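For this view, one protein chain was removed and the others were kept in their places.
== chain A ==
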Amino acid sequence: MKILVCISNVPDTTTKITFSDNDTQFNQNGVQFILNPYDEIALARAIELTDNGAGTVTVIHVGDASAEPTIRKALAIGAHDAVRVNAVPTDAFFVATQIAAYAKDQNFDLILAGRESIDYNGAKVPAMLAEILDIPSVSIIKKLNIEGNMGVVEREIEGGKEVLAIPFPFVAGTAEGVAEWKIPNMRGIMSARTKPLQVLEPIEVQTSSKIVKFETPAPRGQVTLIDAAEPQKLVDLLHAEAKVI
């Protein structure tokens, strides 16, 4: 089993989000970047599936050298080798095209990514990548097992779940539940320093979207506190003031 895991380098969940250059750029000053939590779940499952020599896990990231600590973390968690496409991504199609250009000759059985990144909240790269490679894709999966030459996945649907059997190769966007997060141990951290990290130059891509402006939500007003002994006041306010019931 040869698995490719796509990883993003995203601002830490608790980061205060601010913008610069007239609200056109995300302000990275003082921001701690982390391995996208959903991608980390994908990586954890890939490592479980290839445990005990049952295969290899390669991680790929499209980004500049500042992401190398995140890539090394993925290696410390257990990926065997890593690829970095040396470009600052412009949009999801750019990222998917770079990954597809690398993956097309590599004969991966399975390509995993998190179901979305926690920065731009796009769920686009896995499905775009699959479309470029002309292979199946499945999004928001909660379980992933191997049965013979098929992957068996459980996908979230509105109000329920769906189980699919998909022949390899395919791309899956993983969600929480597919594996437990893995914490790198000292041996992993030490060995990550010497694992191979290949740097590739990007191919040319015509992008089709760009973010032109950011905005932060207007602060919510002060909470209206209601006395615990008078819940009818809440009902009145939800009806007459908020008009939601």
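The working rule: contacts are C-beta pairs under 8 Å (C-beta built on N, C-alpha and C of every residue); 3 or more make two chains touch, one makes a residue touch a chain; residues count from 1.
Criterion: contacts and distances are computed from a predicted model.
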Out of "Electron transfer flavoprotein subunit alpha/FixB family protein", "Circularly permuted type 2 ATP-grasp protein", "Glutamine ABC transporter permease protein GlnM" or "Extracellular solute-binding protein", the chain not pictured bears the UniProt name "Electron transfer flavoprotein subunit alpha/FixB family protein"
Filtering A:Met1, A:Ile132, A:Ile146 or A:Leu200 for touch with the omitted chain leaves A:Ile132
Which of A:Asp21, A:Asp51, A:Asp105 or A:Glu158 touches the missing chain? It is A:Glu158
Against the hidden chain, chain A presents residues 11, 13-15, 17, 19, 37-38, 92-93, 96, 115-116, 118-128, 130-132, 134, 136-140, 142, 152, 155-167, 170, 173, 175-177, 208-217, 220-221, 223-228, 231-232, 234-235, 237-239, 242, 244-245
